[in-house]
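Before we start, here is the structure in question, set down as structure tokens.
Here the complex is missing one protein chain, while the rest keep their positions.
Per-chain residue numbering starts at 1, and chain names A and B are given in the order in which the chains are listed.
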Amino acid sequence: MARYTPPEQSKAGQVLDIAVVVVAIFVALWLPLKLGFAGAAKSIDALDAKTWDALGQNATMASIWEKLGYTPETAHDIIQNRFHYIIDWPTLIIMAIVLIAYFVFLFRASDKEYREVINEKFDDK
Amino acid sequence: MWMGLSYVCWAISAALAAWMLYDWFKVDTTYSEETLTSSREGELEAVSEKHRI
Partner (left out) sequence: MTAAVETGQTTTIHGDRVSLLRVLGPAHVWALGVGIVLVGEFTGWNFSADKGGALAALIVCWVVGLLYTSVAMIDSEVTSTVAAAGGQYAQAKHIVGPLMAFNVALFLVFAYTMLEVSDAILLGDTIVAKAGVEGLTHNSFIAATIVVLAWLNYRGVLMTLNVNFVITAIAYVSIVILFFSVSPWTQGAVLKLNELVTPANALPYGWIGVIAAFQFGIWYYLGIEGTTQAAEEVRSPARSLPYGTMAGMITLLIAAAMTWYVCASLMPWEYLGITYYPLWDAGKLTGSPLLENLLFIATLLAALASANGCINDAARAWFSLGRDRYLPSWFSAVHPKYRTPYRSILFLLPIALAFAFIADLNQAITFSILSGVLQYTFMSINIMMFRKKWPLGSIRRGYTHPFHPLPAIVLFCLCMVTFFAIFLGFGSQLIAMTVFYFLISLWFHFYRYKFVRRGDQFSMPWPKPQGY
């Protein structure tokens, strides 16, 4: 098999490639932050009676909260801030499809490239 | 005290960043690009390969 000779890349091309990668990194990492994607559903289940007892804290727990500088009022928003795990099927299915499609593409395209590498490497000898 | 430490941190960061930029410039202008990018993966392995063939 003929040896593949890659084209020389111009200086401008190299700079452009670096720029593409940097922009892609920033978009991928920064956009989800900006759009507020992150975070599961956590919300406060408010209680009327704000005592250690009502918050489900026994005497030992209450003494530790107090040692940490909390009162039942200030600890309320921490203790009652709960996750509400709901399985959102459409999102789960989309996620599964995206992940599987990504890995399938990755392995198939890699295999195609890999065969070229192996051919060139071992037929040269 | 903590505010002072904060300013010291900025100063150290700036000084070291400047030094690295200076050294980078110096190295890039002193050595040729071929020399700098002459590292190859599996160099040791390449030696054994050569001996076998």
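Just so it is clear, contacts are C-beta pairs under 8 Å (C-beta built on N, C-alpha and C of every residue); 3 or more make two chains touch, one makes a residue touch a chain.
Please read all numbers here as calculations on a predicted model, not as lab measurements.
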- Task: Name every shown chain in contact with the chain that has been left out of the document.
- Result: A, B
- Task: Write the list of chain B residues that the hidden chain touches.
- Result: 2-3, 5-7, 9-10, 12-13, 16-17, 19-21, 23-24, 27-28, 31, 33-43, 45-50, 52
- Note on the structure: The missing chain sits against chain A at residues 3-11, 14-15, 17-18, 20-22, 24-33, 37-40, 56-58, 60-61, 64-65, 67-68, 75, 78-79, 82-83, 85, 87-88, 91-92, 94-95, 98-99, 101-103, 105-107, 109-118, 120-122, 124
